[in-house]
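Missing here is one protein chain; the remaining ones are kept as they sit in the complex.
When the chains are written out, they are named A and B in that same order, and each has its own residue count from 1.
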Amino acid sequence: MADSLTTPAAAIRPPRGKVVTVRSSSPFRWVLRLIVIAYLVFLVIWPVTLVAKATFSRGLAPVLDALQQPDVIFAFKLTLSVAFWAVLINTAFGIVISLLLVRYTFPGRRALSAMIDVPLSVSPIVVGLALLLVYSGRTGWIGGALESAGLQVIYAPPGMIMATAFVSLPLVIRELVPVLTEIGTDAEQAARSLGASPLQAFLSITLPAIKWALLYGVVLSLARSLGEFGAVKIVSGGVAMRTQTATLLVEERYQQFGPENTITAYTAALILALIAVLALVVVTSLRPKENSQ
Amino acid sequence: MSIITRRRVLQAAAGAIALGLTATLSGCVGGAAQPASDASGTTTLHLVGFAVPKEANNAIQKKFAETPEGEGVVWQESYGASGDQSRAVANGLKADYVNFSLEGDVSRLVKAGLVDASWKDGPTKGIVSDSVVVIVVPKGNPQGIKGWNDLVKPGVKLITPNPASSGSARWNILAAYQQVIANGGSEADAKAYLTKFFNNVVALPGSGRDATNAFLEGSGNVLISYENEAILARQSGEDFDYIVPDATLKIENPGAVLKDANPKAKAYLDFVLSTAGQEEFVKKGFRPVVKGTPVGTVEGANDPAKPFPVPSKLFTVAELGGWDAVNAKFFEENTGIVPQIQKATGKSQ
Partner (left out) sequence: MTSSAVTPLIERPDDAPPPSPGGRRRRRRATDLTPVAGLGLGITMLWFSLLVLIPLLAVLVQASEGGWQAYWEALTSPQTAAALRLTVSQALLVTLVNIVMGTAIAWVLVRDRFWGKQFLEVVIDIPFALPTIVAGLVLLSLYGPSSPLGVDWANTRVAVFLAFLFVTLPFVVRTVQPVLIELEPEVEEAAASLGASRLTTFRTIILPALAPAITSGAALSFARGISEYGSLVLLSGNLPYSTEVASVRILSYVEGDKLTEAAAVASILLVVALVVIVVLDIISRRVARHG
């Protein structure tokens, strides 16, 4: 399974070499184009525009009202904070683990590489359950000890950060490993032989080489973290103005009666999606162009 | 591309990181537990409840704050599905006062040592509000539903919450079953009815509120719900009709104070059971549990002047043997009546 991480398939990186688009406009090309566009319209584009319409179905005023509620503002601040910490941890962890996996051998390397992908296949319910079993203050394996020491994990932000970090853990690593594999260590070793310290070599040689892959991984991680729902629901308790994130707010408001509540739910949902998509768009558009446009 | 250069993006990214750090340091992630009573004289009480009585509790809290015992009390609240919330408290979610849908959700806390076993020794046996199971239909009642018997006719698409995942869903199923017996049928008749009932079920949403929302959006054409839920939805502007059947189940929602709760929580419970507190429940569509509570007009009820018609055959879970017996008989995974019926009807779909 190590190979699934190191195949170029998992990387998004600037192409080397000349890539030319075949320009013939055969009927096959048109048919394929139409099929793909229709598929995307019916699966993504149309449904999303319907939700955008529902958000503004009563005009702009209720939307602006929704955005000014203290609950909503707090929920967004909390979501951004939790996502920030989760992404930071995953990035630091991701860089170190990627370097270790690619550049060193150690017993258990293949096993570790396989385990890295596991969080992507775990249902959020299971993530919540797993963290609860270990860190719950009353019945968890080590939760009780932690709480007596003053650190509350479950039903508090640390648990939410852990749940969010869990589900987005592999994302940075999956982007970095193929790139690191490809660039090898030649340049770094050259720098080292010229007298640079390992840290200098890393900062001035390796980091610039992996920066686009790293940035893309960070943004993917951010998008995933902003949208996490199931696992956070279980470990947070959803206390408004304390541990209620934006996604939990969406669910709560959606469940309450009255059109203002529904619009608040849709508004929060739309904002979450916009932030994530915007981040992705910015990074994607800054990557060196893949085709001659 | 001239405005969006890489340099500027990296600068923006650095700015975003700085923003994130600031937001964090300004205490958003702090989540530090506030002292229960700080010097300025405010007391923080934690309420964990099921979603349905949120508005009622909020109204009662406002009235409570006007009393001497309730002065200076601020609330931290969490609302959700009754079972989820009960489990969360058992697992450590901070709570001073809990208001759940089922007695069993409080028993869980007694077993966990968080609530004293004497919680149901009071005059209301631990119950803080009542309601009844009702049948909800679209405005105008296009299918002419008059009672339970009409629900098993062809063309009826029932929505009721999932008894496996929602404890409070069990009220509905029990009502559907027991009304046959209350009307003179045998256990076999009741089972046959329930089988036809499940054949007509098109969705089993996760909670009572989810079910109401699914119905309001157009799934199904009949909803089994609670009277207070129907009244509250109509108060919020939703337009539909509901029928209080002649034979139905009395819903009793418990409220309890935790063992090591702030003493003001007990004062809140007392207030909830006082006339003032019960009146707030009534305004939101709940039936008062304290006899003699003035009822007045209740917006959203079928007849606001007489909002709580008394069904001629009203039965309770106590008459059915209590929750332990009921859970074993009806909902136990492989042997209960409901899973067996679901197996039979599921396989025939």
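Here is the rule we use: contacts are C-beta pairs under 8 Å (C-beta built on N, C-alpha and C of every residue); 3 or more make two chains touch, one makes a residue touch a chain.
In this text the structure is predicted, and so the values were computed from the model without any measurement.
Colleague: Which of B:E66, B:D121, B:E217 or B:D260 touches the chain that is not shown?
Modeller: Counting the whole complex, the residue in contact with the absent chain is B:E217.
Colleague: If the hidden chain were put back, which of A:L50, A:A145 or A:A190 would touch it?
Modeller: Only one listed residue reaches the unshown chain, and that is A:L50.
Colleague: Which parts of subunit A face the unshown chain closely enough to count as touching?
Modeller: Residue positions of subunit A that touch the missing chain: 1-4, 6-13, 15-23, 28-29, 32-33, 35-37, 39-40, 42-48, 50-51, 54, 89, 93, 96-97, 99-100, 102-106, 112, 115, 117-127, 129-131, 133-135, 141, 162, 165-166, 169, 181-185, 198, 220, 223-224, 226-230, 247, 250-251, 254, 266, 269, 272-273, 276-277, 280-281, 284-285, 290-291, 293.
Colleague: Mind listing the subunit B residues that contact the chain we can't see here?
Modeller: Touching the missing chain: residues 81, 83-84, 87, 108, 162, 164-167, 201-206, 210, 214, 217-219, 333-334, 339, 342-343, 346-347, 349.
Definition applied: only the chains that are shown with their structure count from here on.
Colleague: Go ahead and note the Å separation of the Cα centroids belonging to subunit A and subunit B.
Modeller: 35
Colleague: In their complex, what parts of subunit B are in touch with subunit A?
Modeller: Subunit B residues touching subunit A: 4, 6, 9, 13, 17, 20-21, 23-24, 28-31, 33, 46, 51, 54, 76-80, 88, 90-94, 112, 207, 209-210, 212-213, 232-233, 235-238.
Colleague: So in the complex, which bits of subunit A are touching subunit B?
Modeller: 74, 77-78, 80-82, 84-85, 132, 136-139, 143, 147, 152, 154-157, 161, 215, 237-243, 252, 254-259, 282, 285-286
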